[in-house]
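Each chain you see keeps its place in the complex, though not every chain is here.
Chain nomenclature is as follows: A, B and C, assigned in order of appearance, with residue numbering initiated at 1 for each chain independently.
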Amino acid sequence: MKELTYREMGLTDHEYNQIKNILGREPNYLETGVFSVMWSEHCGYKNSRPLLREFPTEGPQVIQGPGENAGVVDIGDGQALVFKIESHNHPSAIEPYQGAATGVGGILRDIFTMGARPIAMLNSLRFGGGQDARVRELLSGVVAGIGYYGNCMGIPNVGGEVYFNETYKGNPLVNAMCVGLVRTDEIALAVASEVGSSIMIVGAKTGRDGIHGATFASAELSEKSKEKRPSVQVGDPFMGKLLMEACLELIKEDLVAGMQDLGAAGLTSSIAEAASKKGRGVVVDVSKVPRRETDMAPYEVMLSESQERMLIIPRPGAEARIEAIFDKWGLDATAIGQVTDDGIFRVMDSKSVVAEVPVMALTEGCPVYVRTAEEPEYYERCRTYDMNLVPQANPQAALKKLLASPNIASKKWIFSQYDYQVMTNTVIMPGDGDAAVLRIKGTRKGVAFTTDCNSRMVYLDPYQGGMMAVCEAARNLACVGGKPLALTNCLNFGNPEKPNVYWQMKHAIAGMSAAAKALDTPVVSGNVSLYNETSAGAIFPTPVVGMVALLPDIDLRCDMAFKQDGDLICILGRVRYELGGSEYLSVCHGLETGAVPAVNLEEERSLLELVQELVKEQIVQSCHDISDGGAAITLAESAIKGKIGCHIKVNSHGARVDGLLFSESPGQVVISAKRSDMERLVQLAVEHQVEMRTIGTVGGDEIIIEDNDIEIICLSVQEASEIWSGAIERFMK
Amino acid sequence: MKFGVVVFPGSNCDADCYHVVQTVLGHEVDYIWHQQASLTGYDALIIPGGFSYGDYLRTGAIARFSPIMPAVIDFANQGGLVLGICNGFQILLEAGLLPGAMLKNRSLKFICDKVNLKVKRNDTAFTNQLRVNEVITLPIAHGEGNYFCDEETLTALRDENRILFTYCNASGNEGVEYNPNGSVANIAGIVNRQGNVLGMMPHPERCSEKILGGMDGYSIFASILQSFQEAGR
Amino acid sequence: MYKANIYVTLKKGVLDPQGNAVKNSLHVLGYQAVSEVRIGKLIEVWLEADDEQNARRELEELIDRLLANPVIEDYQVEIVGVE
């Protein structure tokens, strides 16, 4: 293997000098490699750490905030949810199928490392907007890869989102979220505390896969990336499944003191992280690591990102039992080292010491950069864009166009490739509600999950867009009857060394933080993926929010389908006619501009409380929030899902009708309810101080919208359904 | 009645089947680890869905050699009820308990959806709670459910009335357009000659409770209980 | 140590969904000259044996028992090297 210079490993001259100062000598090749991966953005968060401090991370529901493999929230009865979202963007750009598959494998390991049994997966995807062969190839590869891994593991994939936009051309985003269920007294942490404890590596053998993957993930994609790319990691979900079952068995028998998966930067990072939590040291002998290939140098063993491996710190004396359990599952479990008290990360190759550096220098010692933020030129221009310049499109034609937009159309082509029912807990399936709902067997409880981010809004106004992502997630959860508990996030941005990108990050995080505080949904875990750029520029800033909620009674839930002829349809929340950043502007006018509709956190909070109350009292028959495509799309989707039409009568009072139909202003939900429940509905809306207006009735075979008694839309549910259902399928054929 | 759910490395619907028997049917059930070599005291076996051995090489091909399989084959040969669901069906094919083989879905994609099935017979241990020609709706989730057998075998399956379920539309019409995977003669499930071994691609355990959106799967399990009672055991 | 290549192909008459799909997409891409595609497996096996005859006998047993399914597949074995 050709030796890399420290620069090729991604270290700057300044950083290299720092390392020399720490060691008081030149680092050897292995040590340089170890520092370079630990000090990469992916492992060290060196560009994002100061910004992340702004997130609220506490609350009575939080059992474990950021800092562990995943966050943990309490759901009562001695149970907790463990969850996290993670990116696998760059590997997926190079090899979509394996890149996505190994991304899923990685996030699954993060969850069962905590002792939790994974119960659901979600995924948030972004691809280029030109509907071309490359997008098709990426989408089908990524979806098949996600399905392959998750289906084989038997974890239902119950939700997610997918968007298409030109900025992701060449740099698609693949973010996977996993949620696990754990008993609060069985939570496992990644700590090496007892001096003298042995350190075991378990699972797959080590090969030369993905060496310097973490560094690769922390650089821009260029034509050269193909040459630079580490040898691609191939996922082995069968091995993943065995590893999961074996690890969960160890937890049940209380055999582990600490457990840590091997992800980015492999052994190096998992050992350093486990040791640094309690200020311990470690000594490992690379010659003991089971290998798949011959003649591997210590450097390769320490930096390999071979999948399906874990690190285990056994409870004293538990080694033999651990080996027996792994043997039952046909897996290797090998002691490779020990926890020491000297704070040194020491690597041996049999008898000789091949690396020796202070643990803390690798973790806490990672340099931190506060970059320059600079407002980009586009911001003011877009914010003050004069909407009067935009002509009004024909409402009926616009609705049809929007229904066919892949950003809005049915995602069935995607989720039908995922097993979303295995484990027999999925009660609101993908596409049927604003969030997925799962029961928890043996209790009356339910849980709900969603991921959200409208990155166009974040681009146009990072602060508002950041708030919006959090609010939309919470709103989606409330619509199915859940009380939002906490969130995880994946911050996908461009190159932070560019002041405009750093500005986007800073403001998006500020917006997310403000909303998370106001809605009492602290951040318990997350992931940062920077340098999402190609020569064409940075992606839209895409801070994806994954959120979880609790339903105290699984029977008190709601989906989005209109149910019954004669039910009344209402909009809850303040109706506004704002078109900035809308899908309508993009699809019908080719514009991605305008002032982003402002979020009002107080109103949002009241709305969420009202909606939860309505579902709890079973006053609403259907519930669907207004987001991409605006009210017209929300109505059409509820009609399509319910296979029944609606008759809407509104009055734009001379304002823009397209604003009324297609505005994506946050804080609004469309519900349907029986006439006999209206009185109570009004009463509750008043109590929660939420604006409410009745806009029509459910019934018939058509979606009819009248403005001021003039029919502006009349589309059969059948036709709407065909356009909406077939759009992605037609594109993928 | 006592059920056994056979667990191979990579099985992933084992817990779902266990749950249905224990919680929904209220009967006794054990997991049977694939390395066990004998089986005693069971009235019915379920070979659950999943990806035994990763479904590497061919679905079901490696599982078929698990130590438990000779005992499963004995059990079946002695008339014990065996229900193979999805990967379980694939394993039964590889083990030769049912004829034919499985190919990749026509679309080459994994498909998770609901399908309509036509019940072809109700005089079996698995369908006595259903009506002949009744259309039931069950979930499917598989990448290789494209059942194949040669002409001769197909003729035999037909002559011996061994096709239990076929894919159809809501009104019971069979046709390739309602067949999700391209299987021969729209086959979704077949039994052996004695009628005590059923292999089916759809998942009855996923719709045996109201909360999961359907009860049609329950009828299949209820049929098993009924036949057991009738046999007076 | 012998190295063998085992070619497992779908029997004539067994529909090949994968081959079909590939053929169709080749047609869509403009490769009309392709009239048929069939996709099988190439299984490479390295094994110890006393001589080639034993190696072949052993391989055929493996194939019959596990590597190919006679209901749908045919196979050919080729011993390609000795180390």
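The rule is simple: a contact is a pair of C-beta atoms (placed from the backbone, for glycine too) under 8 Å apart; a residue touches a chain by one contact, two chains touch by 3 or more.
The shown structure was predicted, so the numbers you read here are calculated from the model rather than taken from an experiment.
Chemist: One of each shown, but what's the true copy count per label in the complex?
Modeler: The complex described by this file is made up as A x1, B x1, C x2.
Here is the rule we go by: only the chains that are shown with their structure count from here on.
Chemist: Taking touching chains as linked, do they make an open path (line), a single closed cycle (ring), a hub with spokes (star), an all-linked set (complete), or other?
Modeler: It is a line, because the chains touch in a row without closing up.
Chemist: Would you mind pulling out the distance in Å between where the CA atoms of chain B average out and where those of chain C do?
Modeler: A distance of 30 Å separates the two centres.
Chemist: Where the centres are mean C-alpha positions, what is the separation of chain A from chain C, in Å?
Modeler: 41
Chemist: Per the centroid of Cα atoms for each chain, what is the distance between chain A and chain B, given in Å?
Modeler: Once rounded, the distance between the two centres reads 36 Å.
Chemist: Multi-chain contacts in chain B: which residues touch at least two other chains?
Modeler: In chain B, no residue touches at least two other chains, as defined above.
Chemist: Over in the complex, which chain B residues touch chain A? Could you list them?
Modeler: Interface residues on chain B, with respect to chain A: 9-10, 12-13, 15-16, 19-20, 23, 49-51, 53-56, 109-113, 139, 141, 143, 203, 205-206, 209, 211-213.
Chemist: Where on chain A is chain B touching in the complex?
Modeler: Those in contact with chain B are residues 144, 147-148, 151-154, 236-239, 241-242, 329-330, 415-424, 426-427, 429, 439, 441, 554-555.
Chemist: Okay, in this complex, where on chain C does chain B touch?
Modeler: Touch list, chain C to chain B: 13-18, 21, 65-67, 69, 71-72.
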